[in-house]
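Here's the structure we're looking at; comments come further down.
For this depiction, one protein chain was excluded, whereas all remaining protein chains were kept in their positions.
For subunit A:
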Amino acid sequence: MAARDEVVRRLREMLGEAALAPDEDYAKGVSWTVQVPAASLPEVLGVFKEAGFYLESMTGLDFQDTLEIVYHMNTYEPRSRMAVRVLCPHDGEVPSATGLYDSALWQEREVWEFFGVRFAGHPDLRPLLLPEDSTERPLRKTFGTVHAYRKREEIYG
């Protein structure tokens, strides 16, 4: 618990109270959700790194108005998982986390090839799971058959 509280304290100072949302019951599987502007992502992940967190999962969400990258951070203590969420326009860029976490090398390649998010500062953006000459962005809602393509507020509003 100690590591989690330390991160929450430092992020409060850095981003202000409004950016953090607690989930005491762990109903969504995370204890805190942090909304971060893309520019301050490296600092925020640096705080996690210093507290001994690892990058558990990283994925994208495609909405009509924006893309969203969700990082799930966890450490070896009970109920410490925290979500870091970054909004990014469809043709936008997000700073890379590869300097902090080696696991981001592959995870960012995956998000890049499936969603078309560019990671500024990633040393080696090649397709990972898709064929090496692929230019499609399969997990965007504009690819193939999709059930629904919604605005972000329709789900999180």
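The rule is short, and it goes like this: a residue touches a chain if its C-beta (ideal position, glycine included) is under 8 Å from a C-beta of that chain, and two chains touch if they have at least 3 such contacts; residues count from 1.
The working rule: contacts and distances are computed from a predicted model.
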item	value
Protein name as given in UniProt for the chain not displayed, "Nitrite/sulfite reductase", "NADH-quinone oxidoreductase subunit D", "Arginine ABC transporter permease protein ArtM" or "Putative monovalent cation/H+ antiporter subunit B"	"NADH-quinone oxidoreductase subunit D"
Contact partner of the left-out chain, one of A:Val34, A:Leu55, A:Val84 or A:Val117	A:Leu55
Selected from A:Pro42, A:Gly92 or A:Pro127 as touching the chain missing from the view	A:Pro127
Subunit A, residues in touch with the chain not shown (by the definition above)	26-30, 52, 54-57, 59, 61, 70, 72, 76-79, 81, 83, 101-103, 105-107, 114, 127-131, 138-139, 143-148, 150, 154-155
